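Here the complex is missing a single protein chain, while all its other protein chains stay put.
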Amino acid sequence: MARVVVDVMLKPEILDPQGKAVHQALPRLGYDGIAAVRQGKRFELEVEGEVTEERLAQIRGAAETLLSNPVIEDFTVRVEEA
Amino acid sequence: MARVVVDVMLKPEILDPQGKAVHQALPRLGYDGIAAVRQGKRFELEVEGEVTEERLAQIRGAAETLLSNPVIEDFTVRVEEA
Amino acid sequence: MKVGVITFPGSLDDGDAARAVALAGGDAVRLWHADADLRGVDAVVLPGGFSYGDYLRCGAIARFAPVMEPLVDAAKGGLPVLGICNGFQVLCESHLLPGALIRNDHRKFVCRDQGLRIESASTVWTSAYDVGQEIVAPLKNGEGGYVADDATLDALEAEGRVVARYLGDNPNGSYRAIAGVANDRGNVVGLMPHPEHAVEDLTGPSTDGLGFFTSVLKGLVGV
Partner (left out) sequence: MSETVKHAEATPETEQPYRELGLKDDEYQRIREILGRRPTSAELAMYSVMWSEHCSYKSSKVHLRQFGDKAPETDAMLVGIGENAGVVDIGQGWAVTFKVESHNHPSYVEPYQGAATGVGGIVRDIMSMGARPVAVMDPLRFGPADAADTRRVLPGVVAGIGGYGNCLGLPNIGGEVVFDPSYAGNPLVNALCVGVVRHEDIKLAFASGSGNLIVLFGAATGGDGIGGVSVLASETFDDAHPTKRPAVQVGDPFMEKVLIECCLDVFAADLVVGIQDLGGAGLSCATSELASAGDGGMTVWLDRVPLRDSSLAPEEILMSESQERMCAVVEPAKLDAFLEICATWDVLATVIGEVDGSGRLTVQWHGDTIVDVPPRSVAHDGPVYERPYARPSWQDALQANDPSSLARPATGDELRATVLDLVAAPNLASKSWVTDQYDRYVLGNTVLAQPEDAGVVRVDETTHLGVALATDGNGRFAKLDPYAGAQLALSEAYRNVAVSGALPLAVTDCLNFGSPEDPDVMWQFAEATRGLADACLELGVPVTGGNVSFYNQTGDVAINPTPVVGVLGVVDDVRRRVSIGFGAEGESVVLLGETRDELGGSEWAHHVHGHLGGLPPRVDLTAERALGRLMAEAAGGSLVSAAHDLSDGGLVQTLVEMALRRGIGATVTVEGDSFVALLSESVARAVVAVPADRVDDLLARASAHGVPATVIGRTGGDALVVEGAFAIGLAELRTAHEGTLPALFR
């Protein structure tokens, strides 16, 4: 069983209220020196059998149509080495 | 400017309604062979200056107190090579 | 005139939408997310709610429901379609409307009586209003921040496709205080506020919302 990770982040030009909130909270908790924070989603897909190129292509398809909304989000797909 | 990534995932034994919803949707879109899906949060922190050990320790502190709730979530902190 | 109201698992305001259609003098026809066709309705309302829990992105999963296939085709063919709140999100996810709706900038769910300015009376859903008319309707959403790139926003403004704007302070961080938009033909409208909750004095802050439903019915008779 292999794991494929899909990371989805808001495009840089789209405002990210959650990241902003975290960024503002950090100094109040005494954590300084953080220039910016963005919050996105991480999907862990457990894939049956091994991860063929074609399987990866499929998952990219899912990432593009379902897991992310191209209008506002970018995504990356990668196989996670156990 | 370096980037530190904090991944926050629900503990494996905790119900993950979000992952469940995605997992159930995939076959309907014709994506099969996915045994399980978990959905978590990904935080990208842009750190001023370089990432010292002490700075990392700080960020781990933030991850534990602010970015995650240890009662239901696990987190990992890593420096992302640009 | 038959106005279909689609129920997805997790739809919440479908009953209210049907009631509003009836109060406006139309026949509400309940459509199910798994339906293969639109059962000959003359218009469709996608109601508010949390389709499939909206855990992933609002409307992201509903967009792939079987009933959406005939709906998207019909909408492109000119069928009047109104998406309210979650329905608006579904329409954006289906690319029937431009832009997207993200988490409110204050990160809290907001439920309040919201002042709106009608910006376009040339859609099939807003013909009963005057441009510039100010109305009040309930607003209730967690992810109602309307976003799109500047080019898109400029085009929407230029083509008069901004249907309604928020009055007073921006309740959810929507770009340019946009509360609703239309497609280029003006038959597909997405709206964050809830006109179906403003159709009875007893239960709503006003009856200002009825206009959306009378508009489409009037238009249909005309057809």
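Per-chain numbering from 1; labels A, B and C assigned in written order.
Keep this in mind: contacts are C-beta pairs under 8 Å (C-beta built on N, C-alpha and C of every residue); 3 or more make two chains touch, one makes a residue touch a chain.
What you are looking at is a predicted structure, and each value in this text was computed from that prediction instead of being measured.
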item	value
Absent-chain contact - pick from B:M1, B:I14, B:A35 or B:A57	B:I14
For chain C, the residues touching the chain missing from this view	9-10, 12-13, 15-16, 19, 48-50, 52-55, 108-112, 138, 140, 142, 194, 196-197, 200, 202-204
Chain B, residues in touch with the chain not shown (by the definition above)	10-17, 20-21, 24, 69, 71-72
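As a convention for this text, only the chains that are shown with their structure count from here on.
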item	value
Chain A-chain C separation of Cα centroids, rounded to whole Å	29
Cα-centroid distance, chain A relative to chain B, in whole angstrom	9
Rounded Å distance between chain B and chain C, as computed from the means of their C-alpha atoms	34
Interface hub residues of chain C, defined as touching at least two other chains	56, 61, 64
Junction residues of chain B - those touching two or more other chains	22, 25, 29, 39
Chain C-facing residues of chain B, complex	17-18, 21-22, 25, 28-29, 39
In the complex, chain A residues that touch chain B	1, 7-9, 19, 22, 25-26, 29, 31, 33-49, 55, 58-59, 61-62, 65-67
Touching residues on chain C, where the partner in the complex is chain A	56-57, 60-61, 64, 92-93, 98-100, 102-107, 145, 147-149, 173
